[in-house]
Each structure stands twice: as C-alpha cells, then as structure tokens.
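Chains shown are a subset, placed as in the full complex.
Just so it is clear, A and B label the chains in written order, and each chain counts residues from 1 on its own.
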Amino acid sequence: MDDPPRYRPADSTASPRFSGPRTFMRLPHTKATDDVDAAIVGIPTDDAVSFRSGARFGPEAVRSASVLLRPYSPDLEVDLSETLSVVDYGDAPTVPGYLELTLERVAEFLAPLHREAVVPICVGGDHSIALAELRAAAKAHGPLALVLLDSHADVWDSYFGVRYFHGTVFRRAVEEGLVDPSVSTMAGMRGTLYSESDRYEPGRLGFDVIEWAEMSELAPEDFGTRVLERAGSAPVFVSFDIDFVDPAYAPGTGTPEVGGPTSGEALAYLRSLAGLKLVAADCVEVSPPYDAGGVTAWLAATVCHELLGLTVLGRP
Amino acid sequence: MDDPPRYRPADSTASPRFSGPRTFMRLPHTKATDDVDAAIVGIPTDDAVSFRSGARFGPEAVRSASVLLRPYSPDLEVDLSETLSVVDYGDAPTVPGYLELTLERVAEFLAPLHREAVVPICVGGDHSIALAELRAAAKAHGPLALVLLDSHADVWDSYFGVRYFHGTVFRRAVEEGLVDPSVSTMAGMRGTLYSESDRYEPGRLGFDVIEWAEMSELAPEDFGTRVLERAGSAPVFVSFDIDFVDPAYAPGTGTPEVGGPTSGEALAYLRSLAGLKLVAADCVEVSPPYDAGGVTAWLAATVCHELLGLTVLGRP
C-alpha cells in the first residue's frame, strides 16, 4: 500500500490524548465501509453472564483506554497508520433482557461489514455475542476455524432450562454449523468444573483443547505453529475472552479464574497467531465496574491493537 | 400476641454482628411458612435495566448491610422482635437474558407466600420484578392499590421494540388488571423526560401523580393522609425504588436522578404510610458495584426494616 490508509488514529503529539470524545484510538467514528480494512465494533450487552454483570460498559471502557495506544506495534513490527485503514463503526444494537433478539440484531448489524470485506474487531459485551459474530461471519465465509483463548470452553448444553447463555455459545456454534471443530483450537482452560466429564466435552465435540496446564509449558511459537497448522487455509475467527488472563491482570470481568497467564504471556500467545487468515475477531467479557485501577481495559485495548496487527499480517 | 414471634433476628450483644453467613438481620433462612408473618425475598436480576447493571447483587448487599439493624424502630415505635415473625426466604429463581421467563418463575416462587398470608418484602433486582410481584399478589388479593416512591413513573410503552422492561412495568400492570390506578399513587417523579407528554402519561392512566416538586412541599403526614385516603380499604403494594432518593444518598443504582430527597426525608414519607393494609412490598434498583461507601445498601436495608414495621402497623 503506497498511500497512507484513509482512516487513521488522531495524532497525540498535536493534542493531548485525553482530548475529545472517545472513539477507539481516536479513530473517525463512521459507518463508511469504502476504503476500510477493519472496523472496531462495540457490542454492549451483559444479558448472558452467569455471575458479575457490567460488560455492557466494556466498549466504553476499552475505547477510553485505547486513546493511550500509539500506532506502531514493536512486537509485531506493524505500523497501523501505514498499513491499515480502520474506523470506529460504533455499537451494535442490543435489547436488554432479550438475549435471542440481541443475537439476531447484532448479526444483522455486522453483515454489511463482511459483505464489504471489512474485518470486524468486536469489543464485548459478554461471550454470548460470539454466536452473533459467527453467524454473520459464517454467512459470508462458510464454517470458520475458531481460535479461542479463554479459561472456560463455553460448551455447556443448557443453564436454568434455556439454551442460549455465555457458557453454551460454542456448542451452539457447532450445532449451527458455524464453526468447524476439526480446524479449531480452544486454549487456556483452567479452574473448577461441575464434574470431570465437563473436562472432556470440548474434545468430544472435535476441538483441539489445550488446557492452561499444558499451554503454560508450550513456547508461544510452538503454540502458534500448532494452531496455524490445524487451521490450514480456513477463514479464522479469534475470540479472546479477557478471563483467559489471570484476574490480577484482568480483575474487571464476570467469571474470573485465578492461576492464569500474565498479560505478557497472554499477548505472546496471541501474537504467535500471526499468519492466520483472520476474518473476524473479538475481545469480550470486560466488566468495567469491577476493573480496579483500569488494568483490564488497558489490556483489552492492547489486545484489540494486536488483533488489528494480526489482521495486517494475515492478509493474503 | 403474647408469645414472642417464632422467627427473630440473632442477638448482636451475644456475637458480633459481623459474624456468620449473611441473612437479612441474621434471621433464620428457611422456606417454612408456618408461624411466619413476613418474609424477606431476594430477586436477583438486572436484565431489564436501561443503564447501569449490577442489581443482581442487590439482595446480597442489602443482606450484608442489614446485620447492623436492631429490632426496635423508634420512629414507628415498633419492636420487630416482639411483634412479627420474619424469615429470610432466600432468592427467587431468575434466568439471565430471558426477562419474560424470569417474571414467570418469580411469580410462581412468591405464590405460596400469598397463599399462607405471609407478606413478602422483596429486595431487587431491577424494577421489572414488580410485575411478577404484582401478578402473585393480585392472584391472591385481586387488583391492588399501588403506592410507588420513585423518580420515574415507569409507564413507557416499549423500548427497542419490546414491551417488558424496567421502564414499562406499571403500564403493563394496569393492562393486566393487577393494579387499580384509581386507588393508587405515584410519588417522587423528577428529572428529564423524553418529551412533555411523558409527564402526563401516568395521570392519563388514572394514577394520582405527585411529582417531587410538589411532594417536597407536602409535609409527610399530609402526604400519608392523601395516599391512605385514596387507597381506602384496598390491599396495598408499596414499591420503593431506591432512585427515589437523591444519588448522594443512594449512588448505587442504575438510573439515578439528581435533585431528590435526602434519606431522612424519604424515610419520613415512607413512615407516613403507617396504617395502609400492606400485602406486599419491595425495595428495588440497588446496584452494589456503584455503591460507593455502601450508603445505598444501608438505606435500602433500613427501608426494608420500616416496611416490616409498616406490616405490623397495617394489620387489621
């Protein structure tokens, strides 16, 4: 790309970064899709969380923290200002108290982006939104390779007699044919379970499961190789649940699990995915009311930044 | 009543009040209804809130604060330990993301209490739960006189294309015949509205509406007289939305409105209702994640205490 991208972050040496309405990295807020490579999309909902709510303010908090980010990622060696046209596309419509309706409206909201080959980087919102994201993406791309970084596998069958919930999302995605488990990976699982059989359920569904106990022994590059080889040429959806990271680094979330990776480790695993053919991604479960010191939002904003970098590196 | 009540709070001069699992006022936690006059019931949901969530932890926070309460109310001159058998009945079942299902399960959970003539004092949860409470109460008692202390009248027709929400609850209650507006009062309304017509909607539905601007000029005893005269002999449901009170006194709530009463004023208006024939009551919209200093929970616990006192004073 010779010309600089059409849409770029504001310059923080010209005005202090604490100035102006908060869009992601102070990007233009627009519904335009022309000359757009990627779009930040908020999905403000916490309807489907099983413990602490608050994730409806996740997009606001991540935008607020993101203004501290600068365009060049030294780890990925990508300068977003030079290589990617990005907009803040605003927030998808949600309907508090009506999870299934929310999922429909969100999928519809994302559809135009996929039609225009814009990569949506979604900011949650609880993890239930991944089902809407997958519906929108699969409609355009067919079944996707899922790469999940999460402390929970979210493949329970039902809760309280209902089938849609943040802990059932990937079982539903398989059932609906949105995800192809044979090219997909789930990594980072840890913490207590309802029973031993829970532990083997994702594997029975066909996923490659790398529990945190195993993952923590894998060098990031080895992890990356394993995921990339499994994904092959499939279009990929990366889902980063912030509770993948230890709650010391990410207290602002709904169902934390102690004993997880540091932020540095988590980012290294994420960066190891460079080369995946990314068509959609998200960072979910940031719950600002519990985010002491705001560290969760910093981390989530950085995750989104690196997802943008992976978008650059995953282009054909 | 000659014998002391069967169920009473624990004695805080025997063990420190910060001891033991938190039930309301360290009452027995039981599903018993024999020899029970009133029951504290938590309804942990925040599905239907239009701004800040968190009210699902309202019952926990109110129980936690309530252990500081002692049985005698000097303002009402009622000693609960001597006059009312009260239990902590636990929490109603809720289904996150499925508001209408939640309302059904809550109404069902409350039914046995009304059958046994136990007065439920419910702790929210967002205000949508009032619809479930009214369904359960009206089934046993017929249409009720509503006495609402709230900064919002909650009679909008729909939001986002759906009809059940915390801002539509009393319109639905009228439509379902649960509440008789001609004997009902709404008091405390203030703050910005969508349009001028919003202002007159509750009146058009038949309620006596006392906006805060008018209410603040009324002495509590005059307010009480007006409400009691209107209610007549109807069975009464008192609903106390904590956002009735100024957010300096109750910051822990979802849709605060500045410029409201102090806690002292709010309690005086509440106590002026002594003599109403109370068959059910609630205190709703306490959102602990936003409750700086815990003052909202103290206030809500005190409101519940006075609602128990009103139960004593409203007995035939």
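Everything below uses one rule, namely that contacts are C-beta pairs under 8 Å (C-beta built on N, C-alpha and C of every residue); 3 or more make two chains touch, one makes a residue touch a chain.
Just so you know, these numbers come straight off a predicted model, no measurement behind them.
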| item | value |
| --- | --- |
| Subunit count for the whole complex, all chains sharing one sequence, 2 displayed | 6 |
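Here, only the chains that are shown with their structure count from here on.
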| item | value |
| --- | --- |
| Parts of chain B lying in touch with chain A, wherever the complex brings them together | 46-50, 52-54, 56-57, 93, 95-101, 128, 160-162, 164-165, 289-290 |
